[in-house]
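Removed from the display is one protein chain of the complex; every other protein chain stays in position.
Order of writing sets the labels: A, B and C. Residues in every chain begin at 1.
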Amino acid sequence: MVKVTVWNEHRHEKKNPVVAQNYPNGIHGAIASFLEKEGADVQTATLDEPEHGLTDEVLANTDVLVWWGHIAHNEVSDEVVKKVVQHVLNGMGLIVLHSGHFSKVFKTLMGTSCDLKWREADDRERLWVVDPSHPIVSGIGEYIELDREEMYGEHFDIPAPDELVFLSWFEGGEVFRSGCTYRRGNGKIFYFRPGHETYPTYHNEKIQRVITNAVKWTAPTEHERPVYGNAKPLEEISIK
Amino acid sequence: MVKVTVWNEHRHEKKNPVVAQNYPNGIHGAIASFLEKEGADVQTATLDEPEHGLTDEVLANTDVLVWWGHIAHNEVSDEVVKKVVQHVLNGMGLIVLHSGHFSKVFKTLMGTSCDLKWREADDRERLWVVDPSHPIVSGIGEYIELDREEMYGEHFDIPAPDELVFLSWFEGGEVFRSGCTYRRGNGKIFYFRPGHETYPTYHNEKIQRVITNAVKWTAPTEHERPVYGNAKPLEEISIK
Amino acid sequence: MVKVTVWNEHRHEKKNPVVAQNYPNGIHGAIASFLEKEGADVQTATLDEPEHGLTDEVLANTDVLVWWGHIAHNEVSDEVVKKVVQHVLNGMGLIVLHSGHFSKVFKTLMGTSCDLKWREADDRERLWVVDPSHPIVSGIGEYIELDREEMYGEHFDIPAPDELVFLSWFEGGEVFRSGCTYRRGNGKIFYFRPGHETYPTYHNEKIQRVITNAVKWTAPTEHERPVYGNAKPLEEISIK
Partner (left out) sequence: MVKVTVWNEHRHEKKNPVVAQNYPNGIHGAIASFLEKEGADVQTATLDEPEHGLTDEVLANTDVLVWWGHIAHNEVSDEVVKKVVQHVLNGMGLIVLHSGHFSKVFKTLMGTSCDLKWREADDRERLWVVDPSHPIVSGIGEYIELDREEMYGEHFDIPAPDELVFLSWFEGGEVFRSGCTYRRGNGKIFYFRPGHETYPTYHNEKIQRVITNAVKWTAPTEHERPVYGNAKPLEEISIK
């Protein structure tokens, strides 16, 4: 059973009644709920807990970390960011959702600005599957349609993804690389675009299916962190 | 349970006592044996059977096809090649072993010559893991060492792999991209270099583990083949 | 000076007055014209010439081949296809335009069906640059807008491109990977989507700039085709 920790900033829910109505138990609560139904072993953590809820013990018991943040990226302590990044390099899976593109964790792992175009204008979004062989799209069909979402548009300033899984079409004329996988060290990362807080996106069954699939896909591989540093030769070096 | 068909040319075993001693039940028999122990549902097929053992019924009941061929690539009928390629595009997994790099199936799916350097001179080979996050290397450790193997050297005339998993070191001074994944249509492909018939390579436990892992990795994703052809608009086209 | 051969099926222009009006000298003539202005050494070739205009001599004098075909892919002889593919593997650049996605040459080099969704309905198309570092987008700005074009939609059944340069947005609700690079053997390939015959797309200055850039990018690298086959060891093989 995959051990998932769903991390949420959990600020919008407390201030904005629209968000609170969408997610009465917080975005983390909604995500935890459908992952549990699919059989994952889920805990949640939020910004305002001590160490943001991401203690050494919690991280040591996490196979896959799901990350949602937006207005308080800068409040996440550099120490926690460093730990999370190290856990990813050691093999922990990481699923970064929506505005998490600007989180310190994601930007550190990508090495780029992770900037993009955006607009809150009730655009219709259609996420097209461009890699039908990928386990992350299992059971999704050709596309996911969302009646209203925030627009994210290219250029998205990320490294070219190792695998490009979804491309979004937006009513206002933009496109976006919406589902991207990366491998960093022993860890697997999935960035998934949808999920603006003022829309009920995480209640959409196909969106839930993608995140569930991604939990399985990013789960750690049984492989020790490789040995680095000074190395004795495995073969004889010739005398010269 | 993954349904695997192990296809083997099965010619060397009949002519060369060294090969027969390595693989008394054929290379296909050896591979089928360890895959069964790991819980796969395995059948075998060989060149000299009608339709090379790859009837429509067999292919329809195959999740993952393992392919070993060498001296008789040209005897594989174009019709069977076409069917196998179509099944891969439809989602069937394909694992191409060693000299299968020159099979019609692999060359058709790659679009290149798939040529390489080679030498039968008892080189020592060391396959280094270059992607420790990949499920195919689960349980392998940092490298696999084979006391004696045929050498395959760069340049290997393949498309750049979607994922590069293993790199080989050879005693005689060459390197080789030894573990390569590709996605074609709905299907996932893994090319794995080792396995010259005169060596007992497929009895090596780490080699067996890689092939077992690859069976899981190439298994089909639950996704219908996308719809192609003329398409009605999903949004209104403006009048101009 | 790069030696370019522009190949065109040249059938629509003879039958359809709209196409003839767009391209009085043929699509090949229009493309040759702007490439010449940019300093390339251009010749043209068409389907109905002997050997489709692609004799050994012509191919030997071609650094980059531009390919436009649509309704007569099947009339291109397998022998010429084989030669063109071999020249690409040997280092000749190849630019495949629009409906050339279904040409024998492109399908052979890709190894997939190269199928897609399509619609002739005067969709507006917007090609977004997703790799601003790529020489092919030099001087283009953030996107190219085409008032009317044929729609091509995902899933586009190609191998994941080595580099994804353009993504198209279509008014009717679809997206498409519109600018894709591939390397095959010693050769570089660029697929570029726009250019339906009933629209004046190749008169658009930004489209011309992309094709001009692509000619430079796909031009051959000074590198002999590697040596393949049996290879003597470069180091001593130990006695065992």
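The definition used in the following text is that a residue touches a chain if its C-beta (ideal position, glycine included) is under 8 Å from a C-beta of that chain, and two chains touch if they have at least 3 such contacts.
What you are looking at is a predicted structure, and each value in this text was computed from that prediction instead of being measured.
Determine which of the presented chains are touched by the chain that is not presented, and list them.
A, B, C
Could you tell which one of C:52, C:73, C:117 or C:134 touches the chain left off the display?
Answering carefully, the residue with contact to the hidden chain is C:134.
What residues on chain A make contact with the chain left out of this view?
85, 89, 108-113, 115-119, 121-124, 147-148, 151, 153-155, 157, 159-160, 162, 171-174, 182-185, 226-235, 237-238, 240
May I ask you to list the residues on chain C that touch the chain which is not drawn?
Its contact residues with the unshown chain are 91, 124, 126, 129, 131-135, 137-142, 162-163, 171, 183-188, 221-227, 234-235.
When the complex is taken as a whole, what residues of chain B touch the one chain not shown?
Answer for chain B: residues 126, 128-132, 142, 153-156, 160, 163-164, 167-170, 173-175, 177 touch the chain left out.
As a working rule, only the chains that are shown with their structure count from here on.
Chains in contact with chain A and with chain C: which ones?
B
Compare the CA centroid of chain C with every other chain's and tell me the farthest one.
Result for the farthest chain: A.
Report, in whole Å, the distance between the mean C-alpha point of chain A and the mean C-alpha point of chain C.
36
In whole angstrom, what separates the CA-based centres of chain A and chain B?
32
If you look at chain B, which of its residues touch at least two other chains?
124, 162, 171, 183-185, 226-227, 234-235
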